[in-house]
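Report on one structure; see the data block that follows.
One protein chain is absent from this view; the other protein chains keep their places.
Let's turn to chain A:
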Amino acid sequence: MFKKIMALVAVGVLATACGGGGETTADGGAPAASGGGDSTITMGFAQVGAESGWRTANTKSVQESAKAAGIDLKFSDAQQKQENQIKAIRSYIQQKVDVIAFSPVVESGWDTVLQEAKAANIPVILTDRAVDSADKTLYKTFLGSDFVEEGKKAGQWLVEQYASETGDVNIVELQGTTGSAPANDRKSGFAEVIGADPKFKVIASQSGDFTRAKGKEVMDAFLKAHPDIDVLYAHNDDMGLGAIEAIEGAGKVPGKDIKIITVDAVKDGMQALADGKINYIVECSPLLGPQLMDLAKKVLAGETVPDRVVTEETTFTQEQAKQALPTRQY
């Protein structure tokens, strides 16, 4: 309670100081508006960087939903470096923000800075990526996609599509970067579902490093070594897009001769899906901003939240892609 009063006082001082000069505060004057009523929540968010369209959409989602929820957002971009992220979190602790949220660049090495946050009584929410820490009390909750579930969704679609098929279904798999959590989990989730029926055979599975160039190169080799591929399962859209070029180069029709399932649903992938070159995409949504703001409010209100919150995600067929494409944000 004391902290909230202090925050109110600070906000009030800030509002008057700024009001005199006729300036607006960085977050568009939200503190001044709520100065009389309940206190405004200040959130420090330490982003990984801007390495992909997915991440940019993630950033935008967090920023927009913070504005919509009336939360004062302090945002920092770590440019894929852990030390930058630790610095940002330390500065948030010094600024006495109400809640800290961040997507850890790497899994390990967070204990010290998270201890500092805990000592300062600032709750921490992890987004998108988890940390590898034995002490689960260092953070309140982890909000992000369930990669195993994504793999399962891909497998379920395949099982339904080939329900009436009696012969073998030859599947090739393009894995993500070897050892990364999404690659491991998307592989195991998929394998779990299709493993129930022996007609589904994964005849080749190699890493395409989540890139288009590698996806194309590996698929080219697959096509030559295995002339009888029925289905391609790629762990992200980019590898699938590269593979489409390889399939076309081999004189086959992607989406017809070889059915393609991918994960992510970025704009280029959705376009290929709408064009009929991909058959099914399992969404891995970066738009977790609204859920994050919701969680932050609950945590600050003292409500208990589950340790693990899964991002709300869907799947897309070709028809759904055509409808969703015009409003696709990333």
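Quick note on the criterion: contacts are C-beta pairs under 8 Å (C-beta built on N, C-alpha and C of every residue); 3 or more make two chains touch, one makes a residue touch a chain; residues count from 1.
Heads up, the rule we're going with is that contacts and distances are computed from a predicted model.
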item: "ABC transporter permease", "RNA polymerase subunit sigma-24", "Branched-subunit amino acid transport protein AzlD" or "Transcriptional regulator, GntR family" - which is the UniProt name of the missing chain; value: "ABC transporter permease"
item: Absent-chain contact - pick from A:68, A:225 or A:253; value: A:225
item: Residue touching the undisplayed chain, where the options are A:186, A:216, A:259 or A:277; value: A:216
item: Among A:64, A:149, A:245 or A:294, residue touching the chain not depicted; value: A:245
item: Chain not shown, touching residues in chain A; value: 49-53, 55-56, 175, 178-179, 204-207, 209-213, 216-218, 220-222, 224-225, 227, 238, 241-242, 245, 249-251, 268
